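Accompanying notes for the structure given below.
The chains shown are only part of the set, and none of them has been moved.
So that you can tell them apart, the chains are marked A and B in the order they are listed, and the count of residues begins at 1 in each.
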Amino acid sequence: LAAIRSLPAVCIVWQTAMIILFGVFIRYNEEADTHWVEHRHTKNISSDIENDFYYRYPSFQDVHVMIFVGFGFLMTFLKRYSFGAVGFNFLIAAFGLQWALLMQGWFHSLDYTDGKIKIGVENMINADFCVAGCLIAYGAVLGKVSAVQLLVMTLFGVTLFAVEEYIILNVIHARDAGGSMVIHTFGAYYGLSISWMLYRPNLDQSDRLHGSVYHSDVFAMIGTLFLWMFWPSFNSAITDHGDGQHRAAINTYLALAATVLTTVAISSLFQKHGKLDMVHIQNATLAGGVAVGTAAEFMLMPYGALIVGFCCGIISTLGYVYLSPFMEKYLKIQDTCGIHNLHAMPGVIGGIVGAITAASATESVYGVEGLINTFDFKEDFKDMVPSRQGGHQAAGLCVALCFAVGGGIAVGCILRLPIWGDPADDNCFDDETYWEVPDEEEDVPPILHYNNHMRNKDV
Amino acid sequence: LAAIRSLPAVCIVWQTAMIILFGVFIRYNEEADTHWVEHRHTKNISSDIENDFYYRYPSFQDVHVMIFVGFGFLMTFLKRYSFGAVGFNFLIAAFGLQWALLMQGWFHSLDYTDGKIKIGVENMINADFCVAGCLIAYGAVLGKVSAVQLLVMTLFGVTLFAVEEYIILNVIHARDAGGSMVIHTFGAYYGLSISWMLYRPNLDQSDRLHGSVYHSDVFAMIGTLFLWMFWPSFNSAITDHGDGQHRAAINTYLALAATVLTTVAISSLFQKHGKLDMVHIQNATLAGGVAVGTAAEFMLMPYGALIVGFCCGIISTLGYVYLSPFMEKYLKIQDTCGIHNLHAMPGVIGGIVGAITAASATESVYGVEGLINTFDFKEDFKDMVPSRQGGHQAAGLCVALCFAVGGGIAVGCILRLPIWGDPADDNCFDDETYWEVPDEEEDVPPILHYNNHMRNKDV
């Protein structure tokens, strides 16, 4: 039994399983295979521009930075849980992306001629997206679970994600460029449901560690800023080439800018003496990027993006002020990073904004071809109309919520089993439990300096 | 009256104004509009490559990182003003970029057929550039003004910027790829003039906070390095596609490398015991990027770029050693970050280098077509010759200086009004004034560890 909760055993066994599954299933796609050069000649493609690496890869790198530095550092704000924040984030993201390549591959990239999944740069972006959902969930349970629990959460989270993503995008045909529904709503409610299942009535025994220090707040700003800056890349990364990517980037850029101002306003308004609270600046400033995710590729219009960002900055900050304490006290949901305010509410808003924007799309605004192109009214869906698309968008949101809450409760049940080595109530938010932490000798004993720091000073 | 200096009121009202103005004026440009697909068909463009997102967007992201992480973290060096540095930088940049889209849009991107400003990725880069000017100005007054004052500074700064930019680039037809004149000279003298107007004779009452601690200096190096690394993208971001971008990146890369060596040399030479001063390494190493801004797209030649960097490293470091104390004592200019050394002097040098390089351009070096292409000797300016272009470059520098000093003094007058809630002389450089600062409990009270950190250890 000890082996199940043993971190080394889980890592080695799961990684070995990945190798076997990759060996059986995963191959390079056409663009990444050495046969490309032959395809090129047979297809009479004169230059390599058609297969150029740089038509997606810059977006991949921006998203990659968000996953590892963005999410990782955003969670370093606790005074003694920075190792766990950035380190466990690193671990579960590295595992999750492998599992996501498989799960998403079976649904989206399976080549039926040979039964292999063919991967390329776009799959790497999608795997990173999938992992983002699980890292959001991590935010709710930060400091309260063991690394093995996180890996289990990620295993099931990625699995659920791939299924709900397939249903929402392919079956229901909802559009969700930046994943307001698929990533943020799902990830946040998945994590909150797990946190609810793992409720600790005596968590106040760790109160001494449940806060930030000056420098840990600055570290967290590194995460905030890299998320904030690269969010336009996140929302545009897998959008169609052409006008969609431009629009997604512009909308996201604007929504995020508006969010910063209203976050500052509300933070100052509700604090004593009008001071600002770093928690709000670190988190609520990002809500606009979440909320504009679905509609980023639509004709939301620049002022529309600003309005979305405006509202979300207010709602998210008010969430930190009022809702988080309420949820902890009355709903028994302990949400370490406040993901309900940063991802859940803005994600749902994003889904609703997407549904409304889609439903109100007209040929006069989009153009005939533009409408078809933007909403992909082709093949099986060539008879769709905007109003019905709006309904499909709303249905997508519901699916994300159901998978998140249902899956979260189920996984929470599993994680409540007393076998995972989670920290005791008075050891939460403490890196000591899982990490070798250096002694914090503030006073490095000064040796006597006779002004001869360097050898052979007087040569 | 209290409302005028109330941060929440200013943020909400100004953001609302932005939404209204964006609603009236701002639309997507052709590349970002859904009608693109129809344009493509009518224009017989076979693939989306012509409208590819990645022909500017990677530069945008690099510049974006410079604005938020670069400038933000560069100013975190003060021991207790890191929240203000990175947080207020975030706030004013987020506001400034919206206002810049409008101001620059009216001058450069107004579509006269429908009276709308059509924005795309290039406008986002230019808005970030415009904001950079205001963030430079922030460096001079860091720790001495309130957030509302910063927003006022930014409002007027962006306005002045858009006008001087229009005059310099369009009316005078000076070239300024990396903004030595338009951004750095303007931003720095604008900030210095404001700082002069806001002179505090008793600032020494805050001396205990007017310095760095070990870790705050390391945080500042994050800012330094992201500025340094991405500066080639900054100087090449809006240069013409083709050879110009290559040249701008190469020149900037080289100039910055040379600056590092001379900065280290001078820093070591003028310190006791030959030690290095972190202030110099954090700041003066960037001077080469500023100074090569105007001439980066010209045929400055690799060795020319090295010479510019060489000189600026020396001048900038000497500025920190001698000029900053002099300016504070005799000219009553208190310059918290030393922007005079990092932006003002190198910016002026950059303008002069640009004028000389332009004036000495010859057809033998540039080629006939190359000369026309590089200096844009077309349409109204098809009769220009290099020597006259040099004169126009010099005129551009003068315009930047006039706008900066004139505008700075005017805005400084406004900011002297006793209504803005600026900190008292003994509260400067102190995050306590505007932020909820966590208690710095060095000694987390250790609870007794019976070696049972984890629950269910012995399952």
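In this text, a contact is a pair of C-beta atoms (placed from the backbone, for glycine too) under 8 Å apart; a residue touches a chain by one contact, two chains touch by 3 or more.
If you're wondering where the values come from, they're calculated on a predicted model, not measured in any experiment.
> With 2 copies placed here, how many are in the full complex?
Every protein chain is the same sequence, and there are 3 of them overall.
Heads up, the rule we're going with is that only the chains that are shown with their structure count from here on.
> Roughly how far is chain A from chain B, centre to centre by C-alpha average, rounded to an integer in Å?
30
> Which residues of chain A touch chain B once you look at their complex with the stated criterion?
Listed in rising order, the residues of chain A that touch chain B are 1-2, 5, 49, 54-55, 58, 62, 79-80, 146, 208-209, 211-215, 217-218, 221-222, 225-226, 228-230, 232-233, 236, 241-243, 245-247, 249-250, 253-254, 256-262, 264-266, 268-269, 271, 274-278, 281, 285, 299, 301-303, 306-307, 310, 365-371, 373-374, 418-424, 426-427, 430, 432-433, 440, 442, 451, 453.
> Going by the contact rule set out above, which residues of chain B touch chain A in the complex?
Against chain A, the touching part of chain B is residues 6-9, 11-12, 14-16, 18-20, 22-23, 26-28, 31-38, 40-41, 48-49, 51-54, 57-58, 60-61, 64-65, 68-69, 72-73, 76, 80, 82-83, 86-87, 90-91, 94-95, 97-98, 119-121, 124, 147, 215, 219, 222, 273, 434-438, 440-442, 444-445, 447, 449, 452-457, 459.
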